[in-house]
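Only a single protein chain was left out; the remaining protein chains are all shown in position.
The block that comes next holds chain A.
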Amino acid sequence: MSAPTTTPHPTGTAGGSTTRRRRRGPRTWLAALPLLVFTALCFGIPLGALIFGAVTRTDSGSGVTSLTGEHVARSLQGPYLGSLIGSVQLSVLTALIGAVLGVLIAQAVVTSRSQGLRSAALTASGVLANFGGVPLAFAFIATLGISGVVTQLADLGSLDWDLYSFTGLAVVYLYFLIPLMVLVTVPALDGLRPQWREAAQNAGATPWQFWRHVGLPVLAPSLLGGFVLLFGTAFAAHATAAALVGGSVPLVTLKIADALSGNVLTGQENVALALGLDMILIAGLVMAVYLPLQRRSARWLR
């Protein structure tokens, strides 16, 4: 935010060097203790319950709980496996497209140097990135569904347009993923100093060479971070897909909802927990790729 302030900002470089030299004693973690306790309670307990439920079975008659790999095994078979694959496919595809388009829009906003455009784009992105769930699904049904306004006007039906398919769902997801990418990459693009570009130009580099050797390498972790965020958002989305495609595009979140809170299948709760565990593992894998890269170039972008 560009609110006018009367106190002078501490200069970035001086601040950086002093923080790096701060004392790393045994007492520093003590200050973080409340946070650690909070994390342990609010994330640890549910996670523990999830893992416990995923690997145990309680006999309804005798009430005896025993260890079993049955739920996890079932969560990796048949339609459950299909839903995991479907979710990963949809999330990777939409996160890739969303990341590319989001960066292009963010770059346009940053280079335009128009303050009006910038605040308008950022405000709109902030709103749209949080527009999801059933309202979004219904908005799309009303505009791009079979009897939707745009479908009728543009005669999309003859072009084989189908909102209730994998492609349709991807378009709906991009509606909130692209603004999300714009939001997270504008600060990174701002951090790309004009001096670097000027220096490259003075040394005779073409714009392409500047991006190839300076711009993209510096931005890479931020872009990857944006991709990971988009992947996670798409991976965890549920309500929009539930209202739009029901069971015809297999997604893991829909399967969990079916098993956990349905009116049809009984006794599937533990398989749902096992599916949740699978989701955590997949998200963990993605994060494991991202974190080392993020650390590598964070130093360029302070």
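Basically, a residue touches a chain if its C-beta (ideal position, glycine included) is under 8 Å from a C-beta of that chain, and two chains touch if they have at least 3 such contacts; residues count from 1.
By definition in this document, contacts and distances are computed from a predicted model.
This figure omits one chain of the complex; the name its UniProt record holds, of "Indolepyruvate oxidoreductase subunit IorA", "Nitrogen fixation protein NifU", "Extracellular solute-binding protein" or "Nickel-dependent hydrogenase large subunit", is "Extracellular solute-binding protein". Contact with the chain that does not appear here is found for just one residue of A:44, A:69, A:191 or A:262, A:262. When the full complex is taken into account, the listed residue touching the unshown chain is A:250, out of A:53, A:132, A:225 or A:250.
Residues of chain A in contact with the chain left out of this view: 60-61, 78-79, 82-83, 138, 141-142, 145-148, 157, 163-164, 242-250, 254, 257-258, 260-267, 269.
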